[in-house]
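Comments concern the structure below.
Of the protein chains in this complex, all but one are displayed in their positions.
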Amino acid sequence: MTAPATDAARRDRPRGEPVLSVRDLRKYFPIRGKGLIRRTVGAVKAVDGVSFDIYPGEILGLVGESGCGKSTTGRAVLHLQPATSGSVMFQGRELTALTRSQMRPLRRQIQIVFQDPYASLNPRLPVFDIVAEPLVIHRLARGQALRDRVGELLKLVGLNPEHANRYPYEFSGGQRQRIGIARALALEPKMLVLDEPVSALDVSIQAGVINLLEDLRDRLGLSYLFIAHDLSVVRHIADRVAVMYLGKIVELADRDELFDRPTHPYTQALLSAIPLPDPNRERQRRRILLQGDLPSPANPPSGCRFRTRCPKFANELTEEQQERCRTEEPELVPRGGHPSACHFAETVQII
Amino acid sequence: MWQDPRVSQQRSSMQTISAPAVQTEHSAGEPVLEVTDLEVRFPTEDGVVNAVRGVSYALYPGQTLGIVGESGSGKSVTSLAIMGLLPPSARVTGSVRFKGRELLGQRDRQLAAIRGKGIAMIFQDPMTSLNPVLKVGFQITETLRQHDRSLSRKSAESRAVDLLRLVGIPNAAERIGAYPHEFSGGMRQRVVIAIAMANRPDVIIADEPTTALDVTVQAQVLEVLRTAQQETGAATVLITHDLGVVAGMTDRVLVMYAGRPVEVGSVDDIYYSPRMPYTLGLLGSLPRVDARERQRLTPIPGSPPSLISPPPGCPFGPRCPMHLDQCDEAEPPLVEVGEDHRAACIRSTELAAPDVTAADVYEVTSVDDTLGDAPTVLAQEDAEAHRAGTLTGAPTDLAAPTDPTAPTAQRSTEEDT
Partner (left out) sequence: MTSIQLDPQADVAATTAGTVGGEFTVAARSQRQQIISRFLHNRLALGALLVYATIVIGSFVAPHLYRWGYADLDTTSLSRPPGSPGHPLGTADLGQDLLAELMRGVQRSTLIAFVYIVIALAIGIVVGSVAGYFGGWADSLLMRLVDLILTIPLLVILLVLAAKYAGGGGAVGIAVVLGVLGWLDLARILRSQFLSLREREFVEAAHAMGASNRRIIFKHLIPNSLGQIIVWITLGAAVSVLLEASLSFLGFGVRNDISLGKLVADGVNAADSRPWLFYVPGLVLMVIVMCVNFIGDGVRDAFDPANSRVRA
């Protein structure tokens, strides 16, 4: 299989050293028993061995359904929730071992934007204080310089600087999200973790925020870890995409490669499930429907985690092949052009 | 056709709006559900919120109508009004006729006979319609026996198992003994659909039935909804903000903005030749998973208008790239723009040219610097909170309103005194 020229060019493009390098990241949440002592009786393996790199100026989309561990990955990368094991190298520094005070100067470099624009802004503070807070915490500006900087930031995210004395409730959801973005940009970070930044917004407003995020990447040379469940948004904005299922990345590829030539059955099912705003296409589509529910992340299936719901496992594989899925965990290694964690990875065109 | 006297006065002035907006080629026979000039107002501290301002449509047997709109457009309030599930403080006028029978102004007991048996409703959050302390099997048999007293417990139970099997719940015979919390979100929504189809209703109203679900689960649930439609032959109203879901599920689409329909037509008309700038903008602002190359999205600037004393002109005017001074004079009526296709815009003919795209009309921008009046959207949220309260019999969401930091959740939740 030969990749088209564009993809080849994309891959060959010198990307330099990664800004962020995550290796075998794990985050387990202990399950405590009942009773006085509350012994640990097990662990929810929210993130169970995730590795990826993000290069300067690159947007990596991390997609998956609820409970796949994508948000936990984002929090662990930011050291908001300490990782259980694994390594997070940011600009050549290992983050997982840092204490809170050691982490503080690094917070200037890597920031987060949250999903819910109603919950992520303190309702008691005017917008000025919200955007100025990181500058005040890190003692980067005060007085007139602080006022100028906040004005600049508001303008940067497409808001009117004159509205700085207003309170969050006076803004629409999209505008609040912009305030959150301005706050994240105040420290001039190299990288943003965007945790479902547009999924709480109405579509007409979502588009403006997506455009803004694209512009900011181009103007400021930012890198994004873009966490989302909406594959349409990810296809629109990301350069590379990682698909997560039950705490693991199952497929990782350049954007067009992943959407045009998915090889993992889960990615294929996910893509086929997205409704298209196009009645004719929608009528002609054949959906791959998954069976059953997401297994418990406390007790994932042996071998391939997806096998319990995998249509390929159920319908196409021989007894022998199924045995392999049950016993041998598929590695995320290049198969058919890009990394895919399926023993029987095979390109299927879905869209 | 018989006309409701309350409606006829307004007809003279707003004729184009009052005529049943939705008709279809297979409009054989009488509409099973006919909504005419439905208006809903909520009194609040800040004034009266005009949540729905004149919705009319006719739903024919077997038809699927999609109602699309963003938050605060009044799409959910419309269906709650039809079902008589709004809080007592809401003032509802207009006419809702189910099989020729007027539903508005009916007593709750009479409505209860129609709910479930005639019109069934599926909500976004299945937990609001399932009783958490009762086994799902009991909840289904109860629904069955409520409308058919002669049904024996035994046969009701076997029918419940059939229904659960039909909606794709594995081991249905054992699962009827399970409680709602023992099911996943998608499975619960299947149970809700099973209950909705239990009495073979003539109309199913599904209000954002898959919004809370993951995309693969959404695909399963939509499939189940299709099965339910086929099994019962029910006409369906599908309310959603997701233009993708509407494209695949519906025959006709009604686009709502600021409490009013602004465009109605067949699904193809709406998607391939929208004649209202708002519809065009909505389609242009959607990122597409099937897009070959990266195209800039076209956001619609601004935010929806206040539903408390809305401006006299077109409610979309302030956000509309094609806005003229004329637009502010009067609210444009919903007029015929094509066969079976209506739009509420005085410049809709300009959009009739082939291949008009959102990018031609909208400025591709990433700026959003005008302050609207955010509280408008809240009326809707409050209505939803009320709905949750109405259905479970519990007070409205206790967690949010007791929190003084969430001023938004508190507006207009008080009962009328």
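Chains: A and B, in written order; residue numbering restarts at 1 for each.
Keep this in mind: a contact is a pair of C-beta atoms (placed from the backbone, for glycine too) under 8 Å apart; a residue touches a chain by one contact, two chains touch by 3 or more.
Remember, it's a predicted structure, so these values are computed and weren't measured experimentally.
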item: Contact residue for the chain not shown (choose from B:P201, B:P301 or B:P332); value: B:P301
item: Residue, one of A:S21, A:T84, A:S120 or A:S340, that touches the chain absent here; value: A:S120
item: Of B:R200, B:R226 or B:H323, the one touching the omitted chain in the full complex; value: B:H323
item: Touching residue (missing chain; options A:L78, A:V198 or A:I227); value: A:L78
item: Omitted-chain contact residue, chosen from A:C68, A:I112, A:V127 or A:L270; value: A:I112
item: Touching residues on subunit A - with respect to the absent chain; value: 78, 80, 103-105, 107-108, 111-112, 114-116, 119-125, 133-134, 137-138, 167, 169-170, 180, 183, 187
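Heads up, the rule we're going with is that only the chains that are shown with their structure count from here on.
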item: Centroid distance [mean C-alpha coordinates] between subunit B and subunit A, Å; value: 31
item: Residue ranges of subunit B touching subunit A (in the complex, touch as defined); value: 70-71, 170, 184, 186-187, 214-220, 222-223, 241-248, 267-268, 271-272, 281-291, 294, 296-301, 303, 364-372, 374-375, 377, 405-408
item: Footprint of subunit B on subunit A - complex, ascending; value: 65-66, 118, 123-124, 158-160, 163, 166, 169-175, 178, 202-212, 214-215, 229-233, 235-237, 259, 269-283, 285, 287, 289-290, 292-294, 351
